[in-house]
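Yeah, one chain of the complex is gone here, protein chain that is, but the others are all in their spots.
Chain IDs A and B follow the sequence of writing; residue 1 opens each chain.
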Amino acid sequence: MRNGSLLMIQDLQTHFFTGEGVVRAVDGVTLSVRPGETLGLVGESGCGKTVTALSILRLVPDPPGRIVGGTICFDGRDLLRLPEEEMRSIRGCAISMIFQEPMTSLNPVFTVGEQVAEGIRHHQKVSRREAWDRAVEVLRRVKIPDPARRAYEYPHQLSGGLRQRVMIAMALALGPRLLIADEPTTALDVTIQAQIIELLMGLQEEMQMAVILITHDLGVIAETADRVVVMYAGRVVEEASAEQLFETPLHPYTQGLLESLPKLEVGKRHRRLTAIPGVIPNLLDLPTGCKFAPRCPKVIGDCWPTEPELKEVRPGHWARCILA
Amino acid sequence: MSERARRGTGRSVRGLFSGQWQWSPGIVLGSAILLFFGLMALLSTLLAPYDPTRIPEGLQGLSLLPPRGDHWFGTDLLGRDLLSRVLYGARISLLIGIVVELVVTPIGVIIGLFAGYFGGRIDSVLMRTTDAVMAFPALVLAIALTALLEQPGLLSVIIVLTAVRWTTVARLVRVQVLSLREAEHIAAIVALGAGKGRIIFRHLLPNCLAPILVAMTFGVASNILAEAGLGFLGLGIQPPMVSWGSLLAEGAVYLTAKPWLCVFPGLAITCTVLGFHVLGDGLRDVLDPRLRS
Partner (left out) sequence: MEPLLVVKDLKKYFPVKRGLWFGERADVRAVDGVSFAIGRGETLGLVGESGCGKSTTARLVLRLLEPTAGEVYFGKTPVFKANRKEMHQLRRKMQIVFQDPYSSLDPRMSVKDIVGEGLVIHRLARGQEKTERVAELLEMVGLGREHLGRYPHEFSGGQRQRIGIARALAVGPELLIADEPVSALDVSIQAQVINLFEDLQEQLGLTYLFIAHDLRVVKHISDRVAVMYLGQIVELAESDELYRNPLHPYTQALLSAIPVIDPKTKRQRIILEGDPPSPIQVPAGCRFHPRCPKRFDRCDTEAPVLREVAPRHWVSCHLY
């Protein structure tokens, strides 16, 4: 779609083969990220955003999942065709990922210093001493107070916010070009959330890193993303710059999401929220045609039976809707 | 966290009875094995080619025969057909295994429920008692109890095994109750005004049924093995009753010279225990995949 991209995903398809049928978790997703850019990936549960992220790093559990189609080009190479050893050298080094629940992503029986150092040693031939020093340096960079001492602590001794910082340290230790952050602040208190987001954005600028920020919180996206991709039922339904998306959302789902958020405004308390009716579709039983049609307030006859294409409605603003 | 991931796939015990049955390989295989042995036990009188307790005339020629055409499992010292004895033994062994479990489970469940729900003093008392019984070496307890009951036999075996095994069930149930007690759906019905009885018997107990059921299958297997052990020590059932344990005891002396005397009862025990374990695993996977870890 675009040139000069650091990462380009074309028509990705990742399916899960379960006893109850095939779950098309990601069904034809195309998106790209430029160097140094923040791409926001937004959607609710079941939309496929996490599976997309796992597919990039080929961490999809197999069985029951499998990447069945598409290409993921990173730096000119198709990640899906690389041998596993090369993938391993990319993970944690060129592309890193941080997850939602820091407690379950950190190993409880190792100190945080060891965990960061181990990641460093895995990719670079350095002595244990040097790896440890670098680990402390990285912990300092993520603004953990008194890092030399805290490196000796175990995950359970740290608060949620600090643990998330450790995860970020592990991910950034080797200076990746792309960081994938999967709901990095959802499990945190709102004041800690603000700290972590500020930290991430600061580090991104410092390290000139591209970030894919996955979240369901449109507010976080508005404050941090350059471009936004909205996903629904395993496909992209809208893509635009952050400004375009929030000013003039084109897809009814995006519009619905924005309208259903309670706003912090004065005097508008008795305005009823405009909720999107219905429930998120069961991926085992998707309707034909537009996947959002059953819940869409603007649905018309032409929304069935063929699914609309993702069209560039305005320069840089794509939407998968015949009304856009 | 993905909604889908949290939904889980466990079925409830009630679900089992209301048609949500799922034939996992474990359940099929386990049930098949147990059906086989169950039928063997029930139809033993019909299937046995010889009377297992009758000592034949002409003893000399028929004693300690290895397996052959007219005696598939061979014969024992007194010329009795081993196949017939194994078949009859199935009756007693399975009977003991199941009866003990049926007695032990309600006792353990009541104790576990009360200890878990009430906590505090009641829990301490019940649990210290349980710990005391568990701390006693089972064998010593078995010997002591048998001596107390004066005569080893079917009844003494059942009593002894009951006395030893209730502790496992009690602890299992207590642990379940402790974690369930904090669940929000329990808080909700307390807020609705439910009394203690309703909470314990209508809410806590049914949610424990799944692990209890699984534990029962493993329990029966344990009982059968324990009976064999007791029989081996001479604390088990007495002749003319036959059990797999008593057969092992009789054949032990001849282990190297005439191995079939132990091999066949031993195989029967092994297969039955295996069957119960496989069934238990299968049940557990269907009822609550989370129990696996």
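The working rule: contacts are C-beta pairs under 8 Å (C-beta built on N, C-alpha and C of every residue); 3 or more make two chains touch, one makes a residue touch a chain.
Predicted, not measured: the structure shown is a model, and the values here were computed from it.
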Residue among B:R54, B:R68 or B:H185 touching the omitted chain: B:H185
In subunit B, positions touching the absent partner: 3, 6-8, 10, 12-15, 183-185, 187-195, 198, 203, 206-207
Missing-chain contacts mapped onto subunit A: 44-45, 159, 161-162, 189-195, 197-198, 216-220, 222-223, 225, 242-243, 246, 256-258, 260-267, 269, 272-277, 279-280
